[in-house]
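What you see is the complex with one protein chain gone and the rest in place.
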Amino acid sequence: MSGARELLRSERLCKNFGSLMAVRNVSLAINESEIHAIIGPNGAGKTTLLNVLSGELLPTSGLLIFADREVTGWTPDRLARAGLGRSFQHSSIFEDLTTFENVRLAAQVRLPSSMRFILSARRYQEITQRAEKILADLALSHLTATLAGEISHGEQRLLEVAMLSAIAPKLMLLDEPTSGMGKAETRELIEVLRRLAHEHTLVLVEHDMDVVFTLADRVTVLVNGAIMATGTPEEVRRNPGVRSAYLGERA
Amino acid sequence: MQFSTVLVQILNGLQFGMLLFLIASGLTLTFGVMGIINLAHGAFFMLGAYGAFHLIKFAGWPFAAAYAGAILAVVMLGALVERSVLAPLAKRDHLDQVLVTYGLILIFDELAVIAWGKDVQPAEIPPPFQGSIQLSSMIVYPVYRLVIAAIGLLAALALYLLVAKTRLGMIVRAGSIDRDMVRALGINVRPIFSLVFGLGAAFAALAGIAAAPILSVSPGMGDRIIIVAFVVIVIGGIGSVKGAFVGALLVGLVDGFGKILFPTVSSILMYGLMAAVLVWRPQGIFGKPLR
Partner (left out) sequence: MTPLALASPPLGLTVIRAAAATLVVAALVALPAFGSPFLVTQFSRVLIYAIFAMSLDLLVGYCGLVSLGHAAFFGIAAYVTALLSDKAEINNILITLPVSVAAAALGALVIGTLALRTSGVYFIMVTLAFAQMLYFVAQENAFFGGSDGILLLAPFRLGIGDSTWLSLGDRATRYCLILSMALLVLCFLSFLVRSPFGCVIRGIRSNERRMRALGYAVGRYKLICFVIAGAHAGLAGHLYVVLTSLADPSILDWLHSAQVLLMLIIGGIGTLIGPALGAFVLIVLTDQASELTEHWKLVVGVVVIALTLFSRGGIVGLARSGTASLFARKPS
């Protein structure tokens, strides 16, 4: 992958919980505009790694570099403002707000500041229109006025992605975007992700191998918190270590 | 400052600190294990004091029996409250917990007024502990205050053994780190809740009984001391018995020494200490880090 510009890099990243080493020495490089999948068996530390990358957890040691700046120890909101956005494995939406309001609130973060106290939020045309467009793009328009807590699980997963795309980060970290979705819904989401990949760099933690091998440009395999292999889907598929340790388990 | 003054203030601080520990430990355990903030914990303190007062004065019970009876009654009342009102609150948000337990305060305070009137009632020191002892040629110290400190230390030791050495304690410690995990492990938490809550109520009642001869007995006496217990918990870190112990000692000592070193601002010193801890370690000295 020479020539491609690096967007996110971690160097010897570790995260310990007491004596448990959940993430060990992870040195990862995500290139601009690629789709990078992180896979691994249950308990491999994928979500922990994602939480460290997005600033939710402080790394025990190691470095994090994003867009040529060292960002180790940055808070999630600071990272997000710098262009590193994430979604959550268990839908983390505003359940008591409408679907529209969820996306609008995400888009609102693009205002230079939300310290605006008088004019109704609805009157900020650019933001409202952006939210409407994203809902339309993801075929969620019919749910505009429905409370986000009352829409179906699949729709909530889609809403997660809609919110992420509303803030338009340089890099999107997606934590199992298809978890709990049906076959048809998954296919729909794959298309959405493919479209998003035109404009964004995507990192997805994923369980579903079909999703991984249809979408990903590169794959990183995590086992016991450490990287076992990184490469194109083909390379990873052929890696004997991965076959026995991970893919073999599935067969 | 003379050595004797220092020693007296250390003893005063220890005595007040141990009283606070008795209250704060129950509060912190209730939160750590059940996830409930119980504003009405001060009511157990008050009812312990009233219970003993009543049994001694009106029923003519001997001191020891009255104390045991009062504690038992408060524990039973605590169990009733826990089963009927607090258990459904475990899954509710903090606002609901605050509102319901505030409602309990109104009820208990008013019931105390109905039963014993609004007046402040004096409580007697049990005869064996009346009087003072000569600690050195310079210092005469009331025996009773030493007894309070000893009771508190004993309770702390007992609680330490319980939390550090038993299976119940293990669950309590695990619960204060990750409550959901304890539930997920399939441990039947109901009886543990009741046990912990009962223990907390017993400690608060004991504190009320011990404090009664010093503070006197009045409705609402629990509503003030509970705030100081909160300060202790914020300093020590919530859910941690060790934190409650260290926090209580710190607050006791700061209060004791503040009264002679900075008498004009003594009552706000402990809040200053809390502010300092918040700046230094927002999760409290023994609390788990936030990120």
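In this document, chain identifiers A and B correspond to the written order of the chains, with residue numbering beginning at 1 in each.
Everything that follows uses one rule, which is that a residue touches a chain if its C-beta (ideal position, glycine included) is under 8 Å from a C-beta of that chain, and two chains touch if they have at least 3 such contacts.
Fair warning: this is a prediction, and the values are worked out from it, not measured in the lab.
Student: Quick one: say which of A:108, A:186, A:201 or A:220 touches the chain that got left out.
Tutor: Touching the chain that is not displayed is residue A:108.
Student: Looking beyond the chains shown, say which of B:7, B:77, B:111 or B:153 touches the absent one.
Tutor: B:111
Student: Could you tell me which of A:21, A:63 or A:147 touches the chain that is not displayed?
Tutor: Reading the full complex, the residue touching the unseen chain is A:147.
Student: If I consider the whole complex, including the chain that's not displayed, which of A:13, A:35 or A:163 touches that chain?
Tutor: Residue touching the absent chain, from the options given: A:163.
Student: Considering the whole complex rather than only what is displayed, give the residues of chain B touching the chain that is not shown.
Tutor: That gives, for chain B, the contact residues 31, 37, 85, 88, 94-96, 98-100, 102-107, 109-111, 113-114, 223-224, 227, 230-231, 233-234, 238, 264, 267-268, 271, 274-275, 278-279, 282-284.
Student: Since one chain isn't shown, list which residues of chain A touch it in the complete complex.
Tutor: Its contact residues with the unshown chain are 54, 56, 75-78, 80-81, 85-86, 88, 92-98, 101, 104-106, 108-109, 111, 114-122, 124, 145, 147, 163, 167.
By our rule, only the chains that are shown with their structure count from here on.
Student: With chain centres defined as C-alpha means, what is the inter-centre distance between chain A and chain B in Å?
Tutor: Each chain reduced to its C-alpha mean, chain A and chain B end up 47 Å apart.
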